[in-house]
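Sending over a structure as structure tokens; questions will come in a sec.
A single protein chain has been omitted from the complex, and every remaining protein chain is retained in its original position.
And then chain A:
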């Protein structure tokens, strides 16, 4: 019997504030105090301080200015790689919005930041964070919990056809439904029951029991095509027990 207790409001997120202006940092420090689920690790002035804090602490969320001397906020995010914290961009200009959202950040807020707008961004961060933790925290063979439009849903492992990595998210394909979780494919792979799931490509993990057919380097699962890369072909063939 599975049991799961989740009070999303009690999950504490460790935060870094990054801005080269003292008043901007102080404003964010003030706003952080509104939400008791946010714990300030440090307020950084530049990228070097960010790297130092990321190396020393577990950081879940960055409030990051974009225009800073030296390394910009966007360059900083690009350099952090897959295991980066969640990002909320905080900037004075809207010019960077498109580029910022391409980096799969949680939100993009413009100064001056009102408490309402700040809380809205933080709630979004909580949703993404909880969703990611929910998935990561349950290495059950039968079920996984995900957050879907504000509701925590249990989905059966056997209903999952395959996973596809897209940026900072992993899409979960089922027969009629599609979900997305903020995570890396590698992290999800580590939590999946090995008897049912196999990596077939850098960006895909499939449920072996859901493979309808194999045509060359392509799998067909519920009328969808999934590529198989040469690097994973041998291990897939081994797992498929072809007669």
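Here is the rule we go by: a residue touches a chain if its C-beta (ideal position, glycine included) is under 8 Å from a C-beta of that chain, and two chains touch if they have at least 3 such contacts; residues count from 1.
In the analysis below, contacts and distances are computed from a predicted model.
Student: According to its UniProt record, what is the protein name of the omitted chain, chosen from "Cytochrome d ubiquinol oxidase subunit I", "HPt domain-containing protein", "Glycine/betaine-binding protein" or "ATP synthase subunit a"?
Tutor: Its UniProt record gives the name "HPt domain-containing protein".
Student: From the listed residues A:17, A:31, A:122 or A:170, report the one that touches the chain absent from this view.
Tutor: Within the whole complex, the residue contacting the unshown chain is A:31.
Student: For chain A, which residues reach the chain that was dropped from this view?
Tutor: Chain A touches the missing chain through residues 19-24, 26-27, 30-31, 67, 69, 92-93, 111-112, 114-115.
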